[in-house]
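Apart from one protein chain that is not included, each protein chain of the complex appears where it belongs.
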Amino acid sequence: MLTLDHLSKTYGAGSSGDKALHEVTFQVPQGQVLGLIGPSGAGKSTLIRCINRLVEPSAGTIRLGKTNLAGLRGRELRRARRRIGMIFQEYALVERLTVMENVLSGRLGYVPFWRSFTRRFPGHDIENAYRLLDRVGLLDHADKRADALSGGQRQRVGIARALAQEPELLLVDEPTASLDPRTSRQIMRLITEICAERDLPAIVNIHDVPLAQQFMHRIVGLRSGEMVFDGAPQKLDDTMLTEIYGAEDWTLMRQEHEDDEVAERAGRLPLAESVG
Amino acid sequence: MKQARHYPRHWRRPPQIITGRRWRVLLPLAILAYLTLAISSLEVDTARLIDGLERGARFAHGFLQPDFSSRWSDIRQGLIESLTMTLTATVVGILISVPIGIGAARNLVARPVYLVCRSIIAVSRSLQEIIIAIFLVAMFGFGPFAGFITLAFASIGFLAKLLADDIEEIDASQAEAIRATGASWWQLVHYAIQPQVMPRLLGLSLYRLDINFRESAVIGIVGAGGIGATLNTAIDRYEYDSAGAILLIVIAIVMLAEYASSHLRKTLQ
Partner (left out) sequence: MSKLDVKPGEPSHYSQAWTFRTPRARLALWLGWLALVALFVWCWQLMNEDTMWLFVADAPRQAADIGSRLFPPALGYMPELLAPLWDTLNIATLGTLGGVILAVPVAFLAARNTTPSAALVRPVALLVIVTSRSINSLIWALLLVAIIGPGLLAGIVAIALRSIGFVGKLLYEAIEETDARQIEAMVATGARSAQVIHYGIVPQVLPAFWGISVFRWDINIRESTILGLVGAGGIGMKLQSSIDTLAWSQVATILLVILATVVVSEAISARMRRALI
């Protein structure tokens, strides 16, 4: 369970600084997939990066289980980070390493330097990495270089890397931003399935509202760093969306989404297996 | 597919660059053999080295406490020679390299002219400044004039080659458009070629100015004037504090030149 309490982030010094997050407070129970929506610059990316401290929060607490992540330093911080898996917008794989090395890099926080340096990871780590690659449908690609894969495949390696950490929480930053609509859905489905299998809480930063409404259990809306919505996806109506995003034609976006979905169902059956 | 399966517990990174098995064994062996041979051919005189430690310490000391004053008139003379020959050689080098560069561009001139100009470039580039300087000192006598000719000659090869390559790579359609208006060869060069390569030439000239100064500190060793001669004398006399002062001046001027030329290039573009 993740608890954020009055989390704030101010860029620049003092009260004159730029407020990216303002007293954000919510809880994510086990197994819940929470979608974070909002216009760009609303602080979505800052929020999830505050949780694993890639960005230093200015105030507030972040509790994962019993630990307050906000106060950790050095070794303690690294130990906390390895409990949190992160999936990135443009995959952020180490392009020139093999798929297997990328998955194993999820174990870096657990193994001593000499093991990672000589690439002699413990047997159970390797076994687990193979299992995860099988789970995301890439067992045959283990020895390929990451830059030889397609976008959807790379994102699945990213998911396997995050899972290799055996995380207690998943942070997902715009996982589908550089993917086509059909692959986007496959990836979102994979993420929600995995969270259900492992009873993992997840925070998914997502700009595509219809996609969020289709897959998320709960949605939090951010505008200029403040929470303006927190509730079930069904409750997110056009008035609410206008409040979050400003005036935009939501009906058109929905229509496109439904068209995509119909088109996908028509061609989906043979693909379902490869997704797992 | 998804029942309980056993997965391998071992994984080895597949070789990335050298994939042949034979080479992966042979190459490290060959490298090891070469290193053993090379290092064993070194004759290290330990006594001389220990002696050298003390001298090294003295040099480091001279570098930290440089003595600018006691040889100042020599240093001043060397610096003037270096700076003047750098500037004059660069200017003359540019003036000569422009026609040679144009002559070495395949898309502009007849084949015989191209071959002649390319061979001038090849000769200038294949010989190092110091070797050219040896010959020119023998011809022109000691002093900065030989250094000036050396640097000008080396600049010609450097600038003309890059200039010619630039011209060969320019946008052919622009040249064609000018040619279609019935322009003469001179007009073609003036209107189509020159505007495209001028900014590059300017940048290259500044870069060469920088190189020429560094080289001017070297060719003095064989008698072609400049700060290198002063440095050589200082080291011969074991005056490490003066040598340190000279090196510090050289480093400062190179840093300054690099900073100024990057600044200048930015404002010109």
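A and B are the chain letters, set down in written order, and residue numbers restart from 1 in every chain.
Operating definition for what follows: contacts are C-beta pairs under 8 Å (C-beta built on N, C-alpha and C of every residue); 3 or more make two chains touch, one makes a residue touch a chain.
Predicted model only: the values in this text are computed from it and were never measured.
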TODO: Pick out which of A:A80, A:L138 or A:I203 touches the chain that's been left out of the picture.
DONE: A:A80
Task: Residue, one of B:I80, B:V116 or B:I178, that touches the chain absent here - done: B:I80
Task: Which residue of B:I100, B:C117 or B:I134 touches the chain not shown here - done: B:I134
Task: Touch list for subunit B against the chain that is not drawn - done: 17, 34, 38-39, 41-45, 48-49, 51-52, 55-56, 59, 80-81, 83-85, 87-88, 91, 126-128, 130-131, 134-135, 138-141, 143-145, 148, 190-191, 194-195, 198, 214-215, 217-218, 221-222, 228, 231-232, 235-236, 238, 243, 247, 250-251, 254-255
TODO: Mind listing the subunit A residues that contact the chain we can't see here?
DONE: 52, 54, 78-84, 86, 88-90, 92-97, 101, 105-110, 113, 116-117, 161, 165, 171
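As a convention for this text, only the chains that are shown with their structure count from here on.
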Open item on the list: Please tell me the distance, in whole Å, between the geometric centres of subunit A and subunit B computed from their C-alpha atoms.
Closed with: 51
Task: For the subunit A and subunit B complex, residues of the former touching the latter - done: 98, 100-101, 104, 119, 121, 123-124, 126-131, 134, 142-143, 145, 273, 276
- [ ] Give every residue of subunit B touching subunit A within the complex, in rising order.
- [x] 1-2, 5, 7-14, 16
